[in-house]
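Structure in structure tokens, see below.
With one protein chain withheld, the remaining protein chains of the complex are depicted in position.
Per-chain numbering from 1; labels A, B and C assigned in written order.
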Amino acid sequence: MRRFRTTFASLLAATLLVVAGCSDGSSGSTADAGAPVSGGSLTWAVETEPITFNPHQYAQAKARLLVWNTFEALLTHDDQGGYLPWLATGYEVSPDGKAYTFKLRTGVTFSDGGRFDAAAVKANIDQLLTPNYAPTVAGVQLKNLDTVEVKDDSTVVLHLKKPDVLILDFVSSPQGAQVSPKSLKEAKNLKAGGPELAGTGPFVLDRYTPGQEVHFTKNPAYDWAPANAGHTGPAYLNEITYRFLKESSVRVGALTSGQVQVIEGVPATDESLVTAGRDFSLARGLNSGSAYSYYFNTAHAPFDDVLVRQAFREALDVPAVLNGVYRSTATRAWSVIGPTSPFYDKSLEGGYSGNAAKANQLLDQAGWATKDAEGFRTKNGKRLTVRLVQSAPFVRDRRDVLAQAVQAAVKQSAGIDVQVQLVDQGTATKALTDGEYELFDNSRADTDAGAALNLLLYSTGAINRTGYKSPELDKLLDDAVATTDRAERARIYQRLQQLVVTEQALVLPLYAPQDQIAASKTVGGVAFEPTAGVPGSAYNLWLSK
Amino acid sequence: MTESALVRVEDLRVTFHLPRRTVEAVRGVSFEIEPGECVAIVGESGSGKSVTARALVGLAGPGARVDATRLEVDGQDARRFAPRDWRRFRGGFAGLVLQDALVSLDPLRTVGAEISEVLRVHGRGPRSARTEQAHRLLEEVHVPEPERRAGQYPHQLSGGLRQRALIASALAGGPRLLIADEPTTALDATVQAQILTLLAERRAAGETLLLISHDLAVVARLADRVLVMKDGRIVESATTRALLSGADHPYTRQLIAAGSGRRRVSTAEPGPVVAEATALRKVYGDRAVVRDVDVTVRRGEIVGLVGESGSGKTTVAQLLFGLVEPTSGQVRFEGRRFSGVPERARRPLRRRLQFIAQDPLSAFDPRWTVRRIVAEALPRGTAVAPLLERVGLDGDVLDRYPRQLSGGQRQRVAIARAIAPRPSLIICDEPVSALDVSVQAQVLDLLAGIRESDGTALLFISHDLGVIRDLADRVLVLHDGRVVEQGPVQAVFDRPGHEYTRRLLAAVPTLEVSA
Amino acid sequence: MTIALTRPGTARLNLRVPRPGVAAATLFLAVALTAAIGPSLFAGDPLAADPLHVLEGPSGRHWFGTDQLGRDVFARVVHGARHSLSIGVAATLIAVGSGILIGLIAGLSHRIADEALSRSVDALSAFPLVLLALLFIAIAGPGTTSLIVAIGVALIPHFARVVRAQTFVVRRAAYVTHAVAFGAARSRLVLRHVLPNVLGPVPVLAVIGLSEAILLAAGLSFLGLGPQPPSPEWGAMISEGRGYLHIAWWASVLPGLVVTATIISLTVVGRFCQRRFEGREIA
Partner (left out) sequence: MIRPILRRVGAGVLVLWAAATAAYLALLAAPGDTVDAIIGDGADTPLIRAQIIQEWHLDRPAVVQYADFLWRAVHGDLGRSYLLQRPVAEVIGGQLAPTLKLAATAAGFGILLALVLALVARRPWVRRLSSTTELVLVSTPPFLIGIVLLSVFSFRLGWFPVSGDRGAAALVLPAITMGLPIAGTLAQVLRDGLDRALEEPFAVTARSRGLRERSVLVRHALKHALLPAVTMLGWSFGVLIGGTVIIEQVFGRPGLGQVTVQAVSSSDLPVVLAVVILAAAVFVVINTVTDLAYLLIDPRLRRS
């Protein structure tokens, strides 16, 4: 095996990428804000109130921007899906791919005064492996971890049971963020997090009012920003408040009436309100991970028949429904992997199309040849009904509205009866566990698409709702994480996408999830996090005077 | 017509414009009141007497239209009064005393506050002196312990005391005219007598009085002149003496006849015992309501049970009727045990024992017609009309609802229903108390006739000694749950043995008709 | 712990409406009910999405404009009448039925049973309607059926209290005593005297209860706990349209005004019926 060593030579190039955010070519908003200035306080309205402020418990992509204000990880992503040093200055992988050695930055302190060192890293991982603390992390991201070895103060080695390149994704993820060992021991509500938990980040969370807002103040001692952070030293802003405003119309109203300076989550229908005036700018970033897709449940009829799966895909004119709901702001997805991932297989584009005639022909072929009084297709007197179960608390992006549009579209074009069930979480989980569904909708914002695919497609994957089990697919997924060679991984994932999307039609990709940030033009430094494509932390924001 | 008249009314008309109909309550009334005089307006319910009196103080009521060719009070033309003039006039010139102080005084304010309010409104005396002045007013109307009473609420006072307090509040403004609208109607006879005495005292002190009453006997004691009203008109106006010695109008004569009483005696001897109660005792909580009462009723006999409110007479009725179980003692009906047995055992006897209540309206299912109400009491298939005819009702009431009947008609229906199953005993609880005097007499005649023809026994409960005297053979006087005196009506009324009976009798207002 | 909660509905009744108002309200209700029975008579397909005509303002073609999926808001409102009114009626029936049963049993039973039942009703009414319905939906999951049952259960205390109080009054009424005088058995008393007199005011109350139920249903649907998309339910439409308020007020305000008009009409008609009901007895 080839020895691979990161050298991080391209610091300069990385710095240039910050403002542009992700590859979508989002419109920069910094032009009017002038040169960065220090000081001031900013209010930002966000859609989602985090369930927890403990990064180890992180589960909501929408909370990511808050995590990085207070906490930092060993590595961070560049915009190509690669890694940059952060709290680690570099890493080495053993030839057998089972040992990852991290060299740690020195002179880093937690905001509670504690020193960041190898023991702290070990303490964090030990905490993650504590039973009942973070079962998801322990069971998924750290499933291949064997031991953690503290070599010296600034060197730590992760020994794996088997090669797993996704460990790098873990040490750069919020779950792998470094929490002060002292607060891990002392916090009363460890799982909920909050002001009790100290990190090394550019801000300190000092006040949390549930249901209302969370407030951060600048960490004046901060001096270890990653190379692509935009600047060095402490953050520009003295303080920043994030207000939780669930309703998009309320967020937009708050921005346009000057009550907040930045908002995230701007639905397509509200964009005109933001862009109408000259005082606001709007930027969009495509998320990493898996595309928002409908997965077909192949465990029972009708989607156990590949013809019906293909027919459903042909029955839906995806651009038309996206246009109706998102008004040309959505980016159509063609694969289960999001288009910004380095593993994305561009050749899939145009592989199938919203061809109603073909859909009807496929259904005839599959035996759903008759129609009932309401115009729905039937087979042996049974209507072609498929159920899409959505859990109300987790619906975002107007995916419920999209589901209605899909419902109307496939009824019209092919006589398919989609029943959308918007239910509470318990009912949804139960329906999914019991197989009482035919369609499952999901998108994952993992920075490394492989992590999402493992969950969604592995035969024992935690959220594999297709019911599709194939040794070939499992092997592809295993192989893809066993190598650190990016090109090799891309090749494997390409084969996988061919299998899943083209050959088996397990999935109907709909759109690439995106985030929007609208900001007053007095705010500078608004950007998306490289690779992840979600709004970045407040470190590089400034307010022009 | 003297120039000095305090009130001068000519052709007073009061019309109520209600939604969908117009009611002419007063249709052209003329009279005068001289200073120091006591004038009474007498009439039955709906005659317009109250409206006339209230029109004098500008309070005829909402939706009322008052017209008169002359309406002078204290020499001023009240027709031109602005609201401000009326306010000055009310309480200051004329004080108003209504029936039943429990609702005529604000139940949520202390008696003292009510009196002080008048003082405040009419600016009588400095604020600091008002409390004391209120005490003095209470003392004037003979309220004992005025300091304590002034701090109490109407419901904490007895009926007599709160009526006195109401009068005190009407007097507080120092009015020259005191209008008393049925001032004693809700009161027991003895208390009624006290209040009348108090009013007589005011009169003697020079106050001008306008008394409104449905009972000629009540006002006869006090009034110089009586105006008899019927259907919104004054049918007769005369001095009390002249009226009693010979009334012109037939209606007045009817009133006088009803008030002066008439014995309805039975010729038949009483038969065997129908119902018998021995040593009845009923205790609620730690209060004995009925104590050791013995009652025997024989066939064809009318037994009167008389007592003031709270004496326990209604409880005795309920015990006899088997609605309430006695704490001790026993009731037997037609020779069989009627108390201390399950309702199932009483049921076969039920139709033999009937009940007539004071308020017949609530005694009828509001959704039933007269036909159905009476038919329920008759054997299946028996015609209803003949029975109604017997109680003096036309066939055209058959399909009416109880609410659509007059008070007298209702009580007749109640009687028809009670006699339908040919009972051996009817318990009558104040059956005529809510009726006008003229109707009262008719109903009593009817009851006496039924006893005569059917031999039905009656247990007749009343607070009104006059009614008992006119109807009953025997009487039991109930006081504090105990029978203090009993015997033949004549004997008890002529030679009352118990002090309480004597007091009751003394309080009964009677018309001394000098024919 | 005894507190006689006045039904807010009865308070809402205190309004004398001129006859043309009653006529208008009746007409409106008639139209709404017809719409509930045969909505296709009045409007087009409430589910037909038209991506090319999204969020268009009211016009000759779309009287109430179109919503976020290009569906005709008027058609949805008319078809929504079926959902909203039938939810209201069904819930009211549940509430009235159970309320009568509980109220009668409580009113007729001996002290202990009455106490137990009344306390249960008290405890039930300890909860704000919305909270009670929320709880029920937490158990049964959102959907039309649970919405109906939730509102029905939430309204039971109202009716149970009224019926119990009424039973108490009637049971002790002199005319029931008089029926005893004719040796009537208990069952006969209840059937012939108590029940009819207790039930007299119920239809009028039910009309008022219906408006309560419709309002509550709209509120819960607004929270996303009612009929599931794409069902055109009034509350859900207001909720869905809310996100587009700045650019398309009609999508939420017009369905809202229809709800208001329905409730007002129900109140006016209910009040009128009550006056008639009382009037018959007085006249």
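Descriptive notes on the structure:
Keep in mind that, in the parts below, a residue touches a chain if its C-beta (ideal position, glycine included) is under 8 Å from a C-beta of that chain, and two chains touch if they have at least 3 such contacts.
Predicted model only: the values in this text are computed from it and were never measured.
Within the full complex, the chain left out of the display is in contact with A, B, C.
In the complete assembly, the contact with the undisplayed chain comes from A:Q212, out of A:Q212, A:S272 or A:S328. Of C:G57, C:G97 or C:P128, it is C:P128 that touches the chain left out of the display. Although one chain is not drawn, the whole complex shows that of C:A48, C:L223 or C:C273 it is C:L223 that touches it. Here the missing chain is touched by one residue of A:Q259, A:T385 or A:S544, and it is A:Q259. Of the residues in chain B, those that touch the hidden partner chain are 54, 57, 59, 62, 83, 86-92, 94-96, 98-100, 103-109, 117-118, 121-122, 153, 155-156, 166, 169-170, 172-173. For chain C, the residues touching the chain absent from view are 1, 3-6, 8, 11-15, 119-120, 122-123, 125-131, 134-141, 211, 215, 218-219, 222-223, 235, 238-239, 242, 245-246, 249, 252-253, 256, 259-260, 263-264, 267-268. Where chain A meets the missing chain, the touching residues are 51-52, 54, 57, 59, 131-132, 135-136, 139-140, 189, 191-192, 209-213, 243-247, 249-250, 253-254, 256-259, 391-394, 424-430, 433, 455, 460, 462-463.
Criterion: only the chains that are shown with their structure count from here on.
Taking the mean of the C-alpha atoms as each chain's centre, chain B and chain C sit 47 Å apart. Computed centre separation for the pair chain A/chain C is 45 angstrom, with centres defined by C-alpha atoms. Remark: chain C residues 173-175, 177-183, 185, 193, 196-197, 200, 281-283 touch chain B in the complex. The residues of chain C lying in touch with chain A in their complex are 47-49, 51, 54-55, 68-70, 138, 141-143, 224, 228-230, 240, 242-247. Only residues 247-249, 252-253, 267, 269-270, 272-273, 320-321, 323-325, 327, 392, 398, 400-401, 403-405, 407-409, 420-424, 426-427 of chain A touch chain C when the two sit together in their complex.
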